[in-house]
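Questions regarding the structure given below will be posed in turn.
Only a single protein chain was left out; the remaining protein chains are all shown in position.
Going in written order, the chains are labelled A and B, and every chain counts its residues from 1.
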Amino acid sequence: MEKSLNNRAWLMVMPVFVLVLFSALLPMMTVVNYSVQDSMGQNNFFWNGDAWFRDLLNPATEIGARFQNALFKNLSFSLVALLIEVPLGIAIALCLPRSGWAVGPLLVVIALPMLIPWNVVGTIWQIFSRADIGLFGAALTGLGIPYNATQGAVSAWCTIVVIDVWHWTPLVILLTYAGLRAIPDAFYQAARIDAASRWATFVNIELPKLQKVLVIVVLLRFMQTFMIYTEPFVVTGGGPGSATTFLSIDLVKIALGQVDLGSAAAMSLVYNLITLTLCWIFFTIMMQLDRRRYA
Amino acid sequence: MARITLEGIAHTYDVRSANAALKRLDHVWEQGRAYALLGPSGCGKTTLLNIISGLITPSEGRVLFDGKDVTQLPTEQRNIAQVFQFPVIYDTMSVGENLAFPLKNRGMDRRAIKSRVAEIADLLGLTEELSRRARGLTAEAKQKVSLGRGLVRADVAAILLDEPLTVIDPSLKWELRSKLKAVHRALNLLMIYVTHDQVEALTFADEVVVMKDGSVLQVATPARLFEQPEHTFVGYFIGSPGMNLVAADVEGHVARVAGHAIELGAHYPKVPAGSAVLGFRPDYASVVPNGGVPVQIRRLEDLGRRRLARVALGPHEIFATVPHGVPIDGAEAGLTIRQDRLFVYVNDELVPGDRR
Partner (left out) sequence: MSADALPRAGLAVVRDRSRLFAARRASSFLPRLGLAVYLLALMLPIYWLVSMSLRSNEDIMSTLALWPHHPSLEKYVFILNDPTWVHAFLVSLTYVAINTVISVTAALPAAYAFNRYHFIGDKYLFFWLLSNLMAPAAVYAMPFFNLYYAIGLFDTVWAVALAHCLFNVPVAVWILEGFVAGVPREIDEMAAIDGYSFPRFFVRIFLPLIANGVGVTAFFCFMFSWVEQLLATTLTATDALPFAAVMTRSYSVAGMDWSLLAAAGVLTMIPGAVVIWFVRNHIAKGFALGRV
């Protein structure tokens, strides 16, 4: 079924366009405005512009090594987090009841981790993960696992993963659950009449119908994990060493800590470019999936 | 194949409200026949279908398949097939895989599945599409696949269809309708077809169950529904245009409408004033230049096969046929009605009258 070409649809999109334009473009324009008026900064920036980027992408330089390290941290973190959160979230969403009194309370409880301000999340886990005064830390060390969130690189990294899973799996669950409920009953009925097993129902009905929702979930979570800042900052401070120094943390360190605006600017530009590219790739995948629907 | 019996079935969705979705009914659906459940939106026909299929457990009564009580059994254990308004197919599979799915889940062996699928595909005209992805098909083909999944199971007791032509392109509806009829003839299955479209019901079914507001008004063959409607709603709903319904005072052999007397074909006891309605189809009411009950002509429509006249008898507007070759001019004419097709309804129900 083809979409109809209808340019009047722009009317329906207008409100969204105006709102986001107002939020996205105009502030950028004021920045440009200000930056043009800053004569000293401008000249220097353009003079050195190319050098910053070359340094950044060259792993031999200090800035380049740092950047690549942080990039690697981010990508591996995103991958691991996604691999845990998405299947776990889908599985839990499948376990939730379809109707009945329990649905409301369950949804509330599941949503709770997402409602806590991120710095408080970090704070909870800061205490929670300590072996001396926190349950999580104490339990792990009690089991004989050498765990120290602030001093062990592996521990720190794993802790961030655990925090992220705890914090954001509910997003996967809620979106998946809503997507599952949106599947008309008739499909489930047909599957029952066809004597399909639970697994066959999942593979042949639920998974295909969840395609769009799952793409949203994966992309959204990827974006969020890629930009993670508050939790690692609060719990580990980016350490020990650079074990949990994600890109955004490094960016802020360089920009504010070292007052190295040039590198920070370059880094942030490259950062934005990477995110934009990845966004574009996933977006194209989404469009392909969409086109296949109507093949 | 089964004979389905409904014993004392009634259903209410909301126990607190006084409105029953389905009022008490008893009915036997005979094996091998095609039935239509016909009625306007909200009349309870889908509720009734879902009670038969097992999607709903009725508030009262029992459902029996070949004498066995299945009221508490869920859908998948009743061995029925259901076709919904919207095509329900497995997007990720091909047509052939869709058709094979119910058999595969029941552990049939591969060669038997293949031959059965080929057989059903042939019956439905899907043979060429067997290897195509189900997702890319037209709505009509998808509905055929939905139907086919029900037919592949040789032991299916009944096929229940809930307004299956809803999403079909109007120009293709007749084709799928005839396909359904052909399938019925070939497989001799009990088929129950829900619709609000009288044309679909009357062309498809051996017997039509007309419903309104949760009650069954009449169960009869299409011919009988047309010729002798037992309820004013049946008369009005069926036929295009439907039956004329005119308030009258009925006594003995005569009905008085707007001061004019009309001879009835039977003798009726005195009916309380204001509750009697005369019903007669335009097909059996003729406009004549002279004689009959005097009426004013409002409009003449030439429909090719016949000419319809809209006439007024006092305050009542009546549709009647203008017989071939009868010239009508001017604003005045007469109306004659075939006496054996003139019915009296009291409180909407047919009163037989004494035809001695």
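Following the convention adopted for this analysis, a contact is a pair of C-beta atoms (placed from the backbone, for glycine too) under 8 Å apart; a residue touches a chain by one contact, two chains touch by 3 or more.
Just so you know, these numbers come straight off a predicted model, no measurement behind them.
J.: Given the contact definition stated above, which residue among A:Ala65, A:Ala182 or A:Ile285 touches the chain not shown here?
T.: Of the listed residues, the one touching the omitted chain is A:Ala182.
J.: State which residues belonging to chain A touch the missing partner chain.
T.: Residue positions of chain A that touch the missing chain: 1, 3-10, 12-13, 15-17, 19-20, 22-24, 26-28, 30-31, 34, 88, 91-92, 94-96, 98-99, 103-104, 106-120, 123-125, 127-128, 132-136, 138, 166, 170-171, 174-175, 177-179, 181-186, 195, 198, 209, 212-213, 215-216, 219-220, 223, 226-227, 229, 248, 252, 268, 272, 275-276, 279-280, 283, 287.
J.: Which positions on chain B touch the chain that was left off?
T.: For chain B, the residues touching the absent chain are 1-2, 41, 46, 65-66, 68, 73-74, 76-79, 84-86, 106, 139, 154-155, 157, 162-163, 166-167, 196.
Note that in this section only the chains that are shown with their structure count from here on.
J.: Using the touch definition from the top, list the residues of chain B that touch chain A in their complex.
T.: 55, 74-76, 80-82, 84, 86, 88, 90-93, 101-102, 105-106, 133, 135-136, 146, 149-150
J.: Which chain A residues qualify as touching chain B in the complex?
T.: Residues 184, 186-187, 189-190, 192-197, 200, 203-205, 208-209, 293-295 of chain A touch chain B in their complex.
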